[in-house]
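Structure below; questions to follow.
For this view, one protein chain was removed and the others were kept in their places.
On to subunit A.
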Amino acid sequence: MAERPEDLNLPNAVITRIIKEALPDGVNISKEARSAISRAASVFVLYATSCANNFAMKGKRKTLNASDVLSAMEEMEFQRFVTPLKEALEAYRREQKGKKEASEQKKKDKDKKTDSEEQDKSRDEDNDEDEERLEEEEQNEEEEVDN
């Protein structure tokens, strides 16, 4: 999948924004420091993946899951990340659940269309687009996983 070496880089603009948000205002980050942190981040992903994979193998599972990543953080001595990561996971699960409920709700709305719901239509359509995109993404993932 990664055909060119630059495919393993993370986008500089996003990395720079994260660094700037973490440091006090007005700190100058040299160009070299930025690219060094970006490289470090890619290595971190590989290191975390390899640790998480060890936990999956120990559990005789082929697919990396959330608990593998959390165990990897402890193994790598990044215990400080575990609590914020658990919070992020809960938020992510809530978000997924919310999306599912929203689409179920929409099905119901379609069944009993009334004039008063006409106003909400535009907002519903916005949500529709988001969900379609998400579903597409999920399908892509499954295809890639099979390969």
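Throughout what follows, contacts are C-beta pairs under 8 Å (C-beta built on N, C-alpha and C of every residue); 3 or more make two chains touch, one makes a residue touch a chain; residues count from 1.
Here is the rule we go by: contacts and distances are computed from a predicted model.
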| item | value |
| --- | --- |
| Undisplayed chain, where the name is taken from the UniProt record, one of "Geranylgeranyl transferase type-2 subunit beta", "Chromatin accessibility complex protein 1", "Phospholipid/glycerol acyltransferase domain-containing protein" or "Small ribosomal subunit protein mS29" | "Chromatin accessibility complex protein 1" |
| Missing-chain contacts mapped onto subunit A | 1-2, 7-8, 10-11, 14-15, 17-19, 21-24, 26-30, 32-33, 36-37, 39-50, 52-53, 62-66, 68-70, 73, 76-78, 80-81, 84-85, 88-89, 91-93, 95, 98-99, 101-102, 105-106, 120, 123-124, 126-127, 130, 138, 141, 144-145 |
